[in-house]
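The structure that follows is given in the form of structure tokens.
A protein chain is absent from this complex, but the other protein chains hold their places.
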Amino acid sequence: MSFLNLTSIQKSFGPVQVVKDFNMAIEKGEFVSFLGPSGCGKTTVLRMIAGFETPSGGTISINGKSQANLRPNQRNIGMVFQAYALFPNMNVAENVAFGLKVAGRPKAEIDQRVKEMLGLIKLDHLADRYPYQMSGGQQQRVALARALAPKPQVLLLDEPLSALDAKIRVSLREEIRMIQQQLGITTVFVTHDQEEALSISDRIVVMNAGKADQIGAPAEIYNRPATRFVANFVGTLNLIEAKVVDPASNRVSIGDQGVTLREPLGNVKAGDTISLALRPEAGSIAADAKGDTALTGEVISSNFLGSVIRTRMKVGTAVISFDMFNSPGLVPPAVGETATLRFTATDLLIIRD
Amino acid sequence: MSFLNLTSIQKSFGPVQVVKDFNMAIEKGEFVSFLGPSGCGKTTVLRMIAGFETPSGGTISINGKSQANLRPNQRNIGMVFQAYALFPNMNVAENVAFGLKVAGRPKAEIDQRVKEMLGLIKLDHLADRYPYQMSGGQQQRVALARALAPKPQVLLLDEPLSALDAKIRVSLREEIRMIQQQLGITTVFVTHDQEEALSISDRIVVMNAGKADQIGAPAEIYNRPATRFVANFVGTLNLIEAKVVDPASNRVSIGDQGVTLREPLGNVKAGDTISLALRPEAGSIAADAKGDTALTGEVISSNFLGSVIRTRMKVGTAVISFDMFNSPGLVPPAVGETATLRFTATDLLIIRD
Amino acid sequence: MKKFWAWGALIFGLLYFILPLVGMTNFSLKMRRGVYSLDAYAVVLGDPRFQETFTYSILMALSTIVFGVLLVVPTAYWVRLKLPGLRPYIEFITLLPLVIPAIVIVFGYIRLYNTSSWLPLTGTTTGTNILLMFGYSTLALPYMYRSVDTGLRSIDIATLTEAAQSLGAGWTTILAKIILPNVLVAVLSGAFLTFAIVIGEFTMAALLNRPAFGPYMQLLGANRAYEPAALAVMSFALTWGCLGLIQLVSRFQKGAQSPA
Partner (left out) sequence: MKKFWAWGALIFGLLYFILPLVGMTNFSLKMRRGVYSLDAYAVVLGDPRFQETFTYSILMALSTIVFGVLLVVPTAYWVRLKLPGLRPYIEFITLLPLVIPAIVIVFGYIRLYNTSSWLPLTGTTTGTNILLMFGYSTLALPYMYRSVDTGLRSIDIATLTEAAQSLGAGWTTILAKIILPNVLVAVLSGAFLTFAIVIGEFTMAALLNRPAFGPYMQLLGANRAYEPAALAVMSFALTWGCLGLIQLVSRFQKGAQSPA
């Protein structure tokens, strides 16, 4: 039995079923991200854990205890919101102390704990500030301290970084991860930003239309997407249609070029179409097509994006993007030129959904 | 004489000087981006070109003609706004026709031109739609068509992609660039997104506190930042403090490790501190430090970001980030391990400001 | 908890609005002893003074609306566009009529524009009518201004104005083709409220001694039993109709502008 269990969770708003049979077991101390586009139900699941929404079906248990009959204020769950949600009429220390005061802790203990929390987020010096006197990043750190002060069983983070600037977003996500590991608190993090989820999580749940499409460690999700949706949503994988040439030898053709896959094709016959995924950073430009794991095509665009140069190549009807690290001496392939992209056979994944 | 000339432009709002002595000459048909953080004055310069703000000093001329005494509606300039700004009471065709109707063009010409423009943005089939019936990306394309319909001398784009989703942002920026090249229209594009500016522009003006810090082609800006600000703002360059060991042989030390630069150090003496920049994608992990262009340090973090893995290493007091392309077989250096980063001497740039 | 509030709202509505209305409507139908009839309504509608005062008030309401729209729409637009710093003050001014009793305004007018003053408006019927229209405009100002201002808030007038300018449009074109069409519903809603207010107003018309509908209602109220109830019901139906129209129009507007 895991620490936080979500079993067959369903949720409908009127005729719209937002969450469909969602299952997930989260271990104590684990950092799990729910990743998906807006409307995929990720926030709704989080809000059901917090008690703000009541599941239409299924059970939620924390530490072996069903949460069904507990109101939000009885669940001992810490929550951090996208909009910070600091109480505007209270200063930093009062905000952090709020949960402890409501719980009726003695004053000395509250003072001690507030101090400890402000130390954790390195804002000791701003204890007397009011929310409107602080930057977004600072406010969100206070919100984190406030959520953690009453020692909740579970910490829920609802897109906590979306309202912040790019640079602060990166530094605050690292800080959140550090604090989480330091306290060993079980954490659920909701985001639509794949880089955020990949960089911060122990495990990721990729959600699509109310269901979990794939659950796994970041590298697993990125390198071996289980479905077309995951492949499209996480990273910028190339999705290529290929024609099966010989199922026995794993031979397929892309455009009119033959490629032999490492992975068995499974239950297909010659002439069938299958989908392959190729990461844009997997290949490299070569002078000629030696061996089977190469594709030759016409370069249709080449974009300088800063640290990488993204080139697009037309192979048959497919358009394949590939990335090269920028370097001052590098001359990217020119538009209209013919180029050969080489990669290893394991880089071509079969997408089955 | 260039097509669009900005000479000694200044602008103050009350006591605050927002633009300080801004100079820029833009050629006919060129695509120039103003890149900078919010508050750097980039939008103010754009609005002065459009005539929405009056410069406190300096002159703006287009095609040799001073714009000083022209009101915004007399300048024949096309403008696209971040908020789309389609007229809610008009459908797509009426929006696109607006500028032509105001100019009193004959009906047949208007119809012809509207058709042409809708073809250009590939929305012919939506001519009867109202703005609220369309997605943000579609609305912004209509706004582009509306701005282009009266054949303006100059096209101004004020963060036109900021309100859109990540994927649409990328595809629309490519479409904008394509249309701009097709029509050969002189274009100024304002953005705070470095990738956007790098991928779309002929030239970039990096703005900082009301001044142009650097003007140059995208690769030039990225690979050879002129100032510390540009190095920090464009890309994620490492800024490393180094101590001059021997100015004659270009020898410096980082932490306690010596490195020989290719570039002359200039007017410094032994013991001086200089700033070096190293792009995170420039180096690669090696087994040992052979030769002079390598740095050895302790790995302090390693983050999986999807297509790249970003590792941070401590060398003396400096923290150096470097990126590796993700690959399923790659084992990133573990935290606490000692690693050696190798690069070529030309990758270490001297930042002088 | 939800039920408690739902019941609370219901009881509140009953005690405050519905029961009094039902009671009054019921009473207005009892003119003929023992049976329900529309006699009271017939008497009222047949009264020439009713026809005269009602027509007068409708005409006054229409001129007040025209004056109000011409005054408020360009002002509210200009304030939002160019003088946003003045908005709190303008809002403050438009709130004044809510709290300055109508008596004060009219006393002031009478003192200021009487027959021996520099602008003897009260000396002629037309002058007094104009004065009354000014008074009504003052009363309606808060609603008209709020309504138009809210309408302007829902569109991004600064950017729309700049977009139109960059396409070559001048102020007249912008006001006529861009601004007015987009706040038309707000203008109508303000106009209906103005109409309802003018029809029911008593104090100003009485003090300026004009044959308006409010004083007629008051007069009837003092001297008759059933007719005032019938009048009140009719007046209520009229205002209700205006409000219903506002709701209808703004629902139509929502339909045409929704998916935000």
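We call the chains A, B and C, going by the order they appear; numbering starts again at 1 in every chain.
Convention: contacts are C-beta pairs under 8 Å (C-beta built on N, C-alpha and C of every residue); 3 or more make two chains touch, one makes a residue touch a chain.
The model shown is predicted, which means the values in this text are computed figures rather than measured ones.
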{"item": "Residues belonging to subunit A that touch the chain removed from view", "value": "50-52, 71-79, 81, 83, 85-89, 98-99, 102-103, 130, 132-133, 143, 146-147, 150, 156"}
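The rule is short, and it goes like this: only the chains that are shown with their structure count from here on.
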{"item": "Centroid comparison with subunit B (C-alpha atoms), farthest chain", "value": "C"}
{"item": "Between subunit A and subunit C, centroid-to-centroid distance (C-alpha), Å", "value": "55"}
{"item": "Subunit A-subunit B separation of Cα centroids, rounded to whole Å", "value": "27"}
{"item": "Separation of subunit B from subunit C, taking each centre as the mean of its C-alpha atoms, in whole Å", "value": "54"}
